[in-house]
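Since the structure comes first, as structure tokens, the remarks are kept for the end.
In this view, the complex is presented without one of its protein chains, the others remaining in place.
By written order: A and B. Residues from 1 in each chain.
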Amino acid sequence: MHHADDTIAAPPARQSATANLGTPPLLELRGVTRSYRTGGWFAPGQMREVLRGVDLTVREGGCTGVVGPSGAGKSTLCRIALGLERPDGGVVRFMGRDVRHGLGKDRRHVQVVFQNSVNAVNPRLTVERIIGEPLENFTPLNRRQRRARAGELLEQVHLSPALLDRLPHRLSGGQLQRVCIARALAPRPRLILLDEALSSLDMLVQARVLDLLTELRRATGTAYLFVTHDVRLVPLFCDEAAVLTEGRVAPVDMHARAQSRTRQAPHPAGAHHADPHQVAYDALRAAILPAMPANAPL
Amino acid sequence: MSTEALDAAAPPVVPATYPGAAPGNTLLRQLLSRPTALAALALLCIILSMAVFAPYLSPRHPADVDITRKFEAPSLEEPLGTDHLGRSVLARLCHGTRVSLFAVGAILTCIVAVGLTAGCVAGYAGGRVDSLLMRACDVFMTFPTFILALFLVGVLGSGLTNVIIAVACTHWAWYARFARGLVLGLKQREYVLAARAAGTRPARLVLRHILPPVLAQMLVMAGLDVGHMLLHVSGLSFLGLGVRPPTPEWGVMIGDAREYIGAHPEQLLYPGLMIFVTVMAFNLLGDALRDALDPAAARETEGGAACAAHAPDGIDATDGMVGPVGADGGDGLTAPEYPDAAGNRPVELDEVRTDARAGDDRSDMAPALAASAPAPVPALAVRGLELRRAARTAGTVRDTETGTTKPALSGPALGPPLVGPVDLTVERGQVVCLVGPSGCGKSLTCMALLGMLPDGVARTAGTIRVNGQTVDWQAPEGHAADGAPPERLRLLRGRGAAYVLQNPASCFDPVFTIGAHFQETLAAHLPAAPKDGPKGTRRPDWHTAALAALREVGFDDAQAILRHYPFQMSGGMLQRVMIALALVLDVPLLIADEPTTDLDLPSQAHVLDLLDQVRRTRNMAILLVTHDLSVAARMADRMAVMRHGRVVEQGDVRELFSAPRHPYTRALLAAHHRLYGLRPPLADGVAPQPLVTSSAAASRP
Partner (left out) sequence: MPAYILKRLAALIPLLLLVSVVVFLLLRAAQGDPAMAYLRLSRIPPTDEALATARRMLELDLPLWEQYARWLARAVIGDFGNSYVTGRPVLGEVLHYLPATLQLAGAALLLTLAVSVPLGVGAALHRDRPLDNAARALSFTSVSLPNFWLGFLLVWLFAVKLGWLPALGRGGLEHMVLPAITLSLMSMGINTRLIRTSLLENMHARHIMYARARGISEHAVVWRHMFKNSLIPVLTSLGMHVGELLGGAVIVETVFAWPGVGRYAVSAVYNRDYPILQCFMLLMTAIFVLCNLAVDILYAWADPRIRLGEDRA
């Protein structure tokens, strides 16, 4: 019934995954925790644990997928990975440097593309100014040069530079998402966080943007942290995967076959009880809908 | 603080669709396009000029007392006569305008400045600073506004300055709270986060990204409040606590005129009229500002909201693409804009049908059987359905095609249809998937099936038969008091066919329990038995029926579910309840409009499994609308691909998947397979091949 497993070419991906293991980690989260306190002065404060322990690695030029349900945990994870929020505990390292208190000089190297492009841009600014914002902050280019560079970036994401003077509400969802990608690319970052960047797009546009992101990664060597709930895309697009479940994030084996879990013998002793993250991941994969109708005449 | 201003402030967080998106110049244009706004602006201009040109409009000084001339009748020299001290009424009115406008302007400036600053600081800084400022606001908001103003004037003493301070003190807390709410909402908005990631410093962040929308909303709130403030100022002056004599002020003039109400009532008239007209002008302007900045509220008054939500979007279908489409898959399909400026529709390929007649595909039934048994009535038969933008007006008109009467329509009924012509058939026990991108008209088609079209969209042609019964033309539903749907149509809804919709949480009434929903649905369709009716026609106990339906959809503790309120249940659970509501009346046709869109993968799978089960056990027909081809792959027997309101291809789902003919279907399938990491099947029927995955590609130099 579920065809996705059978048809993806496992060996080549595994090969590249092992090849990547040698590359130095770009972004590392180890044991990251975060809680929020609810209640004010007059009510007893309650701590709500949103993240209980996050272990995550993104390598130079690699792509790590994080699968999990939408909610407070995922958004907090994204903000911490972006360096916009300080974790309560654990370690956050960017290129080996402790960045728990902010990225500082590495700010330009971690950028983001959000799910809802309409909310991700200031509706009062033109496309030129939207893309130009990181250029303004990180480069010494003047207005004219920034405009030229913005035009180049638009072409890189397959949009016409004629869109530079348009306001966001005059663009379609797909176009606006591409503008956001262009904005993320502007400061030539080492890592782009894709926070459900494809989820709000139509299928046709999703496929095109997926291709675009693949092409960009090939061209620029930027790493991706791909947060998504669509687990189909993970083996397709990512080198490594992790699963967010009950406030914890841990790496999982992307290509593990569901049946292989019954074969306990080859596994080292001690792996008797199932890793909850792997279990969650396998459950998600089991829920993937088929690519073709049953009994298709082929 | 007027409740109207609270009204406008009711959702304290800026909605996600960002109504404040209209940039400066278009706002002015919008404002000027409304007649009420123009009238208000004109009035305010007149009033302003009264203030500015006061010395020229009436030469006498307003404090110029001349007892010998008291209560003069209106004359050429004194168009409004004189008051009890012989002072020129016109002069006092004009100079009073200055006082009032100045007072209101000063109050407004104070309030917006203090409220904005306090609110922004509290919202942005958070923590203890926020708590402290909010406690301060709470304290000020505890007092009734006029009482507080009175008290402050009592404490500070009378005089215009103290009145300004007093009225400002009573209002600032509301604005601070409002600004704080907005800032809190904006702080977590994606574009603020993106700006922070782009390296923008806090100061510029606030100025460029947070302040403009907050200021805009606050000005709207202030606009709605100005009139109210003016009433407070003149009220205090009337009580003798405002300006000191002989400064003219409208409230004071009314207070002075009080004694002479018997003999000279006209002394009361002029100042009161001035207050009334000025406050009214401010209120009109405030309303217009609010409508201009909040398109949702304006649409409510224009009645086009639902239509806008459903209409196919006319945005550039080429998606602004430059260069070839994707690395593989698509065949360079580009489509012209639809429709173009002259209203011409593009020349499209004819609709591709992979079968000659609908209902042909019964491959699971032996041909002999199919020939001998009488053809069963399809659960849904749609022929030539066309939907257009049109307003329903009163009255009916005779439909020449079918000979029935239908509602009269006004509007561009001859333009190209939003949807149609559409033909669809769904047999019992069959699942037909209607597939297409968002905005293509699938939802409108679904709504049309049971006569549930929103205002502004109407069915202009075609027939719809549900279980053999023709669906009547829809009566206008905007005016609820009359125009209730004919009884036949009402009975069809929920009994002849039932809906299962996306975002189920918003479909249930939040103040009623699930059980109440079941009870009323059953009561609407199963009439109460007459007291002495024969046994066997008793209305089934709704409770038992509901429990049975809930168990059938997989709820173990059905009793508890009946007692729950919708907000206590997840989206997936509510979706199952919607299916149960269909089961409880044993509907033959289920119309599911994107039922799995907002759900996570495991819930999606459960809901689809449930639909499949229900189809098998009850022989139910299902029309399943989706934008995701994998749902069609999982569920469908037949599939219809919709684009720009037309069905471009339909037929057996397996044939469509393996050998699509229409370019758009091919493009969809290509994208679909791309997302699974597969190459699309080629026309010669070769099986889908795995794509080279990106990680392997990236590892190449």
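One rule holds for everything that comes next: a contact is a pair of C-beta atoms (placed from the backbone, for glycine too) under 8 Å apart; a residue touches a chain by one contact, two chains touch by 3 or more.
As the structure is a computational prediction, the values presented were derived from the model and not from experiment.
Visitor: Out of B:V114, B:L239, B:A461 or B:A548, which residue would touch the omitted chain in the full complex?
Guide: Among B:V114, B:L239, B:A461 or B:A548, only B:L239 touches the chain that is not shown.
Visitor: In the complete assembly, which of B:R428, B:R551 or B:H564 touches the absent chain?
Guide: B:H564
Visitor: Just name the one of B:M50, B:A195 or B:L581 that touches the chain not displayed here.
Guide: Here the residue in touch with the unshown chain is B:L581.
Visitor: Among B:S75, B:Q188, B:N503 or B:Q559, choose the residue that contacts the chain missing from this document, as touch is defined above.
Guide: From the options B:S75, B:Q188, B:N503 or B:Q559, the contact with the absent chain belongs to B:N503.
Visitor: Even though one chain is hidden, which residues of subunit B still touch it in the full complex?
Guide: So the residues of subunit B touching the missing chain come out as 1-4, 6-7, 10, 135, 138-139, 142-157, 227, 231, 234-235, 238-241, 251, 254, 257-258, 261-262, 265, 268, 271-272, 275-276, 279-280, 283, 300, 305-306, 450, 452, 477-481, 484-485, 490-495, 498-499, 501, 503, 506-512, 520-521, 524-525, 560-561, 564-565, 567-570, 573, 581.
FYI, only the chains that are shown with their structure count from here on.
Visitor: Averaging only over C-alpha atoms, locate the centres of subunit A and subunit B and give their separation in whole Å.
Guide: It comes to 32 Å between the two C-alpha centres.
Visitor: In the complex, go through subunit A and note every residue touching subunit B.
Guide: 3-4, 7-9, 12-13, 15-17, 19-20, 40-41, 61, 63, 69-70, 79, 82-84, 107-108, 110-112, 114-116, 118-124, 133-134, 137-138, 155, 158-160, 163, 167-169, 171-172, 174-175, 178, 180, 183, 186-187, 202-208, 210-211, 214-215, 217-218, 229-233, 235-239, 283-284, 287-293, 295-298
Visitor: Could you please specify the touching residues of subunit B with respect to subunit A in the complex?
Guide: Touch residues, subunit B against subunit A: 16-18, 20-21, 23, 131, 135, 189-191, 193-201, 208-209, 212, 313, 315-316, 319-323, 325-327, 329-330, 437-438, 600-602, 604-605, 608, 627-634, 636, 653-655, 657-658, 667-668, 670-678, 681, 685-699.
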